[in-house]
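Below is a structure I'd like to ask you about.
Part of the complex only, each chain left as placed.
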């Protein structure tokens, strides 16, 4: 009988579940942050989002620089966190060394936290570029380990 | 032996498969809706998308308000439906109560259907905000249940 990998008895799956959920929640926080920024700057993308009494003075806009900064951060999360979670699911079936695996998950998660701070404070470049690259390397390292096992 | 959760014999996985696929198809419908809107408004993002005979009169544009409304809806789906599906996959390994689980899936799916109607008709706010929030709560509730089990 082959071993079951997709169960909470498997340390790798257990750790992955924690860091995958944490990373996705980090990504989802960008939605309320965008909404907060829209209210602070009175920059709404849809006419119906503007409060009734302000419709004569405020126009819908999709070019407020502070709102767009949060939205670019959100899209960058989508482009990086979702590949990490999808590739991580496949990585579990490769039965990797649990210590090696958890360090991939930890480094990825921390790199994405730091990336958000670097983007939103914002810190001087190349802080943001480096944090983004470190997360990408963790994902690509898992991807290569899968490809080496399946072919 | 641990039980198998990722099989169609498991009611939770079976119901999840249905609502996850239904939600993803809902999201994918936004692509043809965008294309339809682009043709109706003659608002194409790339010069090569404009029919040969119209290239002298029409310019490529990425700022038509009707097209951008559909695209924002699509991106909002990406930002909400994909986290639901990813977290749902992990939720199954927690072996939740099947009735509780199916209601999470149902509420999420219906909230996203209503969100699309609220966005595209468009309905007066806070309809869209509320439907978006209900879907988010379903996802976050599953996320919390995973975090409580793995730590």
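When the chains are written out, they are named A and B in that same order, and each has its own residue count from 1.
The working rule: a residue touches a chain if its C-beta (ideal position, glycine included) is under 8 Å from a C-beta of that chain, and two chains touch if they have at least 3 such contacts.
Note that the structure is predicted; figures quoted are calculated from it, not measured.
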item	value
Identical protein chains across the whole complex (2 displayed)	3
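As a working rule, only the chains that are shown with their structure count from here on.
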item	value
Whole-Å separation of chain centres (CA-atom averages), chain A against chain B	17
Residue numbers on chain A that touch chain B, as the complex places them	4, 6-9, 13-15, 17-18, 20-22, 24-25, 27-28, 30-31, 45-46, 48-49, 60, 62, 74-75, 78, 82, 85-86, 89
Touching residues on chain B, where the partner in the complex is chain A	2-6, 63, 65, 68-69, 72, 75, 78-80, 82-83, 86-87, 89-90, 93-94, 122-125, 128, 132, 136, 139-140, 143, 146-147, 149-151
